[in-house]
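A single protein chain has been omitted; all remaining protein chains appear in their positions.
Read from first to last, the chains carry the letters A, B and C; within each, the first residue is number 1.
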Amino acid sequence: DPQERAFQERIDAGIKIEPKDWMPEGYRKTLIRQISQHAHSEIVGQLPEGNWITRAPTLERKAILLAKVQDEAGHGLYLYCAAETLGVSRDQLTEQLLSGKAKYSSIFNYPTLTWADIGAIGWLVDGAAIMNQVPLQRCSFGPYSRAMIRVCKEESFHQRQGYDIMMKLCQGTPEQKAMAQDALNRWWWPSLMMFGPSDAESVHSAQSMAWKIKLNSNDELRQKFVDQTVPQAEYLGLTVPDPDLKWNEDKGGYDYGEIDWAEFFEVIKGNGPCNRERMAARVKAHEDGAWFREGLMAHAEKQAERRRNAAA
Amino acid sequence: DPQERAFQERIDAGIKIEPKDWMPEGYRKTLIRQISQHAHSEIVGQLPEGNWITRAPTLERKAILLAKVQDEAGHGLYLYCAAETLGVSRDQLTEQLLSGKAKYSSIFNYPTLTWADIGAIGWLVDGAAIMNQVPLQRCSFGPYSRAMIRVCKEESFHQRQGYDIMMKLCQGTPEQKAMAQDALNRWWWPSLMMFGPSDAESVHSAQSMAWKIKLNSNDELRQKFVDQTVPQAEYLGLTVPDPDLKWNEDKGGYDYGEIDWAEFFEVIKGNGPCNRERMAARVKAHEDGAWFREGLMAHAEKQAERRRNAAA
Amino acid sequence: MARAATDDTALFEYALRLGDNCLILGHRVSEWCGHSPVLEEDIALANVALDLIGQTQLWLGLAGEIEGQWREGGGRSADDLAFLRDAGAFRNLLLVEQPNGDFGKTLARQFLFDAWHNAMLGALQGSADKRAAEIAEKAAKEVAYHLNRSRDLVVRLGDGTAESHSRMQRALDDLWFYTGELFLADEVDAAMLAAGIGPDLDDIRAQWDAEIDRTLKQATLRRPDSGHVQKGGKRGVHSEHLGYVLAEMQFLQRAYPGARW
Partner (left out) sequence: MARAATDDTALFEYALRLGDNCLILGHRVSEWCGHSPVLEEDIALANVALDLIGQTQLWLGLAGEIEGQWREGGGRSADDLAFLRDAGAFRNLLLVEQPNGDFGKTLARQFLFDAWHNAMLGALQGSADKRAAEIAEKAAKEVAYHLNRSRDLVVRLGDGTAESHSRMQRALDDLWFYTGELFLADEVDAAMLAAGIGPDLDDIRAQWDAEIDRTLKQATLRRPDSGHVQKGGKRGVHSEHLGYVLAEMQFLQRAYPGARW
């Protein structure tokens, strides 16, 4: 197909694809799935962190956390907009999320049990997210690439704030340090799982790579994340909960233990500790808000009607 | 009317009236109003104290408070039963409470803001209630008299527990003592109001006295309450919030300041701090529980039907 | 020029009141995070909460600074004031501690408060106390935005569907009970007025009335009848709700005394 070939050539030449350009159906579909999953993750991701806003330990921390959760909602918004340029509406995407048809990042199905979890999420979860997203700034689809540039800037800010929370805890009382270690213990493996299954088992990868909507392999990014994070944990004086973790001089990176993929797939299947609560919270927000959305629409129609009458 | 005269003679002779005995319509109506108001007060009275069960400061205090609130519900139950002997159903009485037609004691429209309020309610509110109820053990209507005997026994227990809370607070830290004083400041005047308006302004009084369903005047009981309570406050080292309070050697009792009857009537009108919340809580409990009550009824009918079929 | 000690006690109280309003309303608004009816509202509410928490830091910071003039060991920090006082020491209006209810009640509460807050901050920009005037100037910009937003939504929902109209009307009716306190001057307000630090609450009421009447008219909503004035928040006598707010808000500071975060 010459159209497809021309399309691939533009991608290979590093020319961005824009919404009005022709694109293969598969490219469109894959992008919609990827962008909307990412958007949904930002939306659901408000919940575990939102859980500690009312209990943040200082006014400053409360303000930082509010700003962060607000940023996440903002990311959700531009990602939905990016997806909309591909011909799908936000209502459709929301419906897919609430019906359980669309996925979001499984990491948000874990609970935030202590204040240290807010630090760990910033440090590890945002850290892993950035690792995934930095390359996507160069992805072939213009709106997604531009959204990623904006998102990455804010995420790296969030990561520093998360690390700062961990730092304060590790410099604090023995109880606070234990809280930090406990959070690392609980978030470490789920963070590694955020990069997805091993390349061998990953579907869609080759085509997505060719289309430049995936720019690195899962294992490659995971390795980078481990290599970046282990020294940070050491600096904090915390122990990474992996007895098999050790520096491998030959590859210039860390070897790490086997990931429990059974857990990963259980969580994906809906059996994580918080899957039901997260979905229930979103469904409730949507249902309870129906009158509000309808009220605004009705008002807009009335206003339009009044303008028409005034013009007539 | 000879029937009425005979009735009055029985009362004068100290013979108890029982449900199946003839009685004047006014006697029945007054009793229904009085007993059901009392029952409603027990029901609504669960709320201000229930507000501190989950926050009681020790396991022992939590258990005592649970037992107390349970007793109140129990009092509600026997009082409704006493009212039912007069030919009104609990459903009717509940409907009157929830529609706002029936009253309950205004004291429960004040909020419980600290743990000391739980002490103050036991000490002052139950104290005032007992003062009202002790004479009613001798009232002319048998079921009510018997219910009052049982209620009074438990209430005096509650009063001692309340005083014990106050005592512990007054022996505690300066903050705890301040909490106790603050509670006395807020509950003192509303407790005096519990005896109702001055005799001069009190309606129905003369007839109720003749029928022995009211045995003392409001002012008489209020005076007794003040005389009993002031020394208790002194023993605690607390100050009664009444600059006009002083011992009157001549009458052998305390003179006390003017009661703010405007406040009393505002609260009766529905403008107390918690009237709306108390009613909203009861209405919500009732509405949310409709499916439960209907489920039980449906099951009972099914069971009856099964028994009939088995018998046939 | 040294200010008289009595004025400073009143100013301390006054700063606490302004700060506590922001803190408690900020808390309530932040309870919505991730649970609001549309994404845009999640963002807007987080933004309002964020502004209010920022203003809390300024007002409670000022309160602590003033307190430092007489308190042994110095005035308390804004954090200590926020996290280590029990309910009876809080000075916020009853209005702001009322539970969120449905989104309509949250909006109505916000609008009723914003209209007052905006008028207050407008006046406080001319305060004889420079520190208060500076805080008011910064906060006024944010609050003007809050008011624009809450007013706009009240109008759209009041004049929306029958359901949105009736929800907004019910919310107003429920909350009206707590609005009288906004204008009830006590000795602290009187001292602040006398010192040229705070405004006359009768003027604030006039501005508030105008704002409310204009907006409710546009929203096709009925102004509830003035009735009994429910009061107490400004002198620390709150509703039963505040204790629960504080138990949650203060947990970490209470459970780990002296820890730094």
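To be clear about the criterion, a contact is a pair of C-beta atoms (placed from the backbone, for glycine too) under 8 Å apart; a residue touches a chain by one contact, two chains touch by 3 or more.
Quick caveat: nothing in here was measured; it's all calculated off a predicted structure.
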- Query: If you put the missing chain back into the full complex, which of the shown chains would it touch?
  - Reply: A, B, C
- Item | Residue of B:Gly26, B:Gly87, B:Gly270 or B:Gly289 touching the missing chain in the full complex | B:Gly289
- Message: Using the document's definition of touch, tell me which of B:Lys62, B:Lys103 or B:Lys224 contacts the absent chain.
- Response: B:Lys62
- Item | Residues in subunit B touching the chain absent from view | 43, 46-47, 50, 53-63, 66-67, 69-70, 73-74, 76-77, 80, 115, 165, 168-169, 171-173, 175-176, 281, 284-286, 288-300, 302
- Mind listing the subunit C residues that contact the chain we can't see here? 86, 243-244, 246-248, 250-251, 254-255, 257
- Hidden partner chain, residues of subunit A it touches: 48, 51, 55, 111-114, 179, 182, 186, 266, 269, 271, 273-274, 276-277
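Methods note: only the chains that are shown with their structure count from here on.
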- Note on the structure: Whole-angstrom distance, CA centroid of subunit A to CA centroid of subunit B, is 57
